[in-house]
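A single protein chain has been omitted; all remaining protein chains appear in their positions.
In this document, chain identifiers A, B and C correspond to the written order of the chains, with residue numbering beginning at 1 in each.
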Amino acid sequence: MNIVTPEPRAFAVLGGDLRQVCLARQLAADRHEVFTYANEAREHSAADKSIKEVAHPSALPKGCVVVLPLPAVAEGGWLSAPLSKVKISIDELLDTLAPGTPVMAGMVKGDLARAAAERGLRLVDYFEREELAVANAAATAEAAIAIAAENLPVTLGTSRALVVGFGRIGKLLTLGLRGLGCRVSASARKYEDLAWIEAFGARAVRTESVADIAQDYDVIFNTVPARVLCRDALERVKRDAVVIDLASKPGGLDFDAARELGVNVIWALSLPGKTSPITAGAIIRDSIYNILYDGGI
Amino acid sequence: MNIVTPEPRAFAVLGGDLRQVCLARQLAADRHEVFTYANEAREHSAADKSIKEVAHPSALPKGCVVVLPLPAVAEGGWLSAPLSKVKISIDELLDTLAPGTPVMAGMVKGDLARAAAERGLRLVDYFEREELAVANAAATAEAAIAIAAENLPVTLGTSRALVVGFGRIGKLLTLGLRGLGCRVSASARKYEDLAWIEAFGARAVRTESVADIAQDYDVIFNTVPARVLCRDALERVKRDAVVIDLASKPGGLDFDAARELGVNVIWALSLPGKTSPITAGAIIRDSIYNILYDGGI
Amino acid sequence: MNIVTPEPRAFAVLGGDLRQVCLARQLAADRHEVFTYANEAREHSAADKSIKEVAHPSALPKGCVVVLPLPAVAEGGWLSAPLSKVKISIDELLDTLAPGTPVMAGMVKGDLARAAAERGLRLVDYFEREELAVANAAATAEAAIAIAAENLPVTLGTSRALVVGFGRIGKLLTLGLRGLGCRVSASARKYEDLAWIEAFGARAVRTESVADIAQDYDVIFNTVPARVLCRDALERVKRDAVVIDLASKPGGLDFDAARELGVNVIWALSLPGKTSPITAGAIIRDSIYNILYDGGI
Partner (left out) sequence: MNIVTPEPRAFAVLGGDLRQVCLARQLAADRHEVFTYANEAREHSAADKSIKEVAHPSALPKGCVVVLPLPAVAEGGWLSAPLSKVKISIDELLDTLAPGTPVMAGMVKGDLARAAAERGLRLVDYFEREELAVANAAATAEAAIAIAAENLPVTLGTSRALVVGFGRIGKLLTLGLRGLGCRVSASARKYEDLAWIEAFGARAVRTESVADIAQDYDVIFNTVPARVLCRDALERVKRDAVVIDLASKPGGLDFDAARELGVNVIWALSLPGKTSPITAGAIIRDSIYNILYDGGI
């Protein structure tokens, strides 16, 4: 409804994990001409026979929109291609593209940006799109709830949960947990966010008082990349409670203290890509469509 | 939980409507010494006998926190006092206050700000607090839902609703309507907001396409202070549908067209103050507490 | 989806209030031939010009399905026809129908049943259909929530509600109130229902202990046609709280005590018919379709 699908055109979907494979299929389903490279291990189904695998990027037709994976580059400057036997450097790959080629990539670092600029490519980082961040947060929140449901010895519907941090993931965790009947508290620092927490039907807690109340919860989700769950807080966590850390490295809790105290911690990363590749692919597709539409590309 | 109640101190709660009366009671219930003036018509109940009505602001003790209503000033420069026989100019009122007195007021305009500055008063506009805006939005969304439930010839639970605009009120309308089983679409302009709408479980619609789909809904809530609901849109609104305009003046629809076309429009303003004075009072109380806490007042 | 619309045929929609008018329109919209009588005051819109008003039931074509209103009979044995100037006895009306005519009616009492049997008519009471009772309960619960939102001095989203009784309406009130962020308790007598209450995410309370906890709530909905809200309970109800009685006569609370104690009671009856006539009409239409389908009529 709210995404404008471009007129059929050519896309080259290179490298990547299962998300990238799903993305290739979804582009094909939207009647685009799709070329793939370096993600062959996960063969495309019969239904996708319109997808053409090329032997080398130099075989890609001119005028393709090139889609690099999320992240685009693996350590060492190689195209990230965990499903493939191919090993190709980003430089070699970019050398095959004509100046002006639109290149969509996820988590662009300085090297890639420079390399693309040198070759006159139109590089855009879809991972910086806010709409992708929101949709990813929704998928992450759902995956985290599933992890909790599985790992808690109680049901969420009869338990009390604390969500530390009220950013994108914190907001959507709060809504999802409430949707399952869980009694939810969420923490924030700003008055404004505390008001939002209550407007979402949860109990608002100042982040600085989390250590005082950690004993009240059956499950604690951390979404803040800072040591909110310090030793003091972890000491109070109930036996049988589970702490799920969703903050990217270095994470938001004192892991040494957690280990010593025997707190049950689950470090949940890369959630949407792993557990929901079709949705994760569709989220990237939507952002690419938006980039093309806005850029008149 | 998240609001720090100040140690007992003196408050002067002046003028105002029912919200202000409720606020006086709530301050008294928190063990503060409360003085009132110019809101006497709505007598305080026996339970509130600790509240002292003064005959003139000059009788207020030194050191009070003075709380003016929302809005503070009525047309002509008078204290806004719809429940009272008293007519006192803001200037006369402020003249009675010692320099340095903290004065909390809602919707402060230039005249009041100047008058307070001249007298060395510490004026703060609680209506500019974001946490108040959020809590008011929650109350407004609920009131709007009640208006819809009453005025629609269908139940919300079996109907389709369109929320135009995804600011504070739009977000909370979307959640509340979904909570009643309504099928909700919401409109926004930014991709990011469109992603939030879907993450909230509603259908996302670009605001620019609202005119094309207005015929699909049993109720349309406008929250945008701009002519999104133009004649084109109104022409398509279904017979039996209701349009509820929540945007402050000049509102967000073409009223002339609506009248001509016979569209059933409800202009719903000042919602939380009118329908939920206790909650509206408590929202002001919380912001005042936050202001005092932050300011070290 | 789940209702089988009959092939176009003739219906006679007689008497009744706005629901009945809506029902006539909905039948016409499903391409049936619709005749009306004794509900002329509320003229059918231009869009419904296929609806034919007859001057007397004797003018109805043979083979119609006759639909009497809910309730079918007014005091004195007249067709219930509050929108009409017509005054016709049920006996006179039934005399015009050929034996074997299917007659759908709501709230059939002994007299009507006997009169129909004597004339060999196939009378069915659609008000006895369980699916109608459920759908009506949904509409009633929503209307009761709107009444609460309007009449409480607090918002539902910040308040605590008690639902007395966990039948159809009690269940749907509990879900709807929770959907608006209200903290809900519900009472029941059976262990099984107490378990359902908790499974619905609310707090379960034994009905016999309602009198002990009445002071904890901002709003109390009674759905039980028995004196659960006795004087003891009413004495504890908070000042500012509202009691909404949804139980049919004689209602579920001690009205004399309530008046004496100054408890704010709202007696909310006939809700869905009054506030949502289109939905109320559609509910009757669906049941009539189900009756025709099942009966092979």
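Note that contacts are C-beta pairs under 8 Å (C-beta built on N, C-alpha and C of every residue); 3 or more make two chains touch, one makes a residue touch a chain.
The structure presented is a predicted model; accordingly, all values stated were derived computationally and were not measured.
Within the complete assembly, A:279 is the residue of A:5, A:50, A:89 or A:279 that touches the hidden chain. Among the residues A:54, A:149, A:266 or A:297, only A:149 touches the chain that is left out of the figure.
Only one of B:101, B:158 or B:276 touches the chain withheld from this view, namely B:158.
Checked against the hidden chain, the listed residues B:198, B:218, B:245 or B:286 yield one contact partner: B:198. For the options A:138, A:188 or A:263, the residue in contact with the chain missing from this view is A:138. Residues 22, 45, 47, 138-139, 142-143, 145-146, 149-150, 152-158, 176, 178-181, 239-240, 272, 275-279, 282 are the ones on subunit A that touch the missing chain. Of the residues in subunit C, those that touch the hidden partner chain are 1-2, 129-132, 134-135, 137-138, 172, 175, 190-192, 194-200, 203-206, 290.
Although one chain is not displayed, its contacts with subunit B can still be listed: residues 157-158, 181, 198-201.
Assume only the chains that are shown with their structure count from here on.
Taking each chain's centre as the mean of its C-alpha atoms, subunit A lies 37 Å from subunit B. In whole angstrom, the spacing between the mean C-alpha positions of subunit A and subunit C is 49. Counting partner chains per residue, subunit C shows two or more touched chains at residues 157-158, 181.
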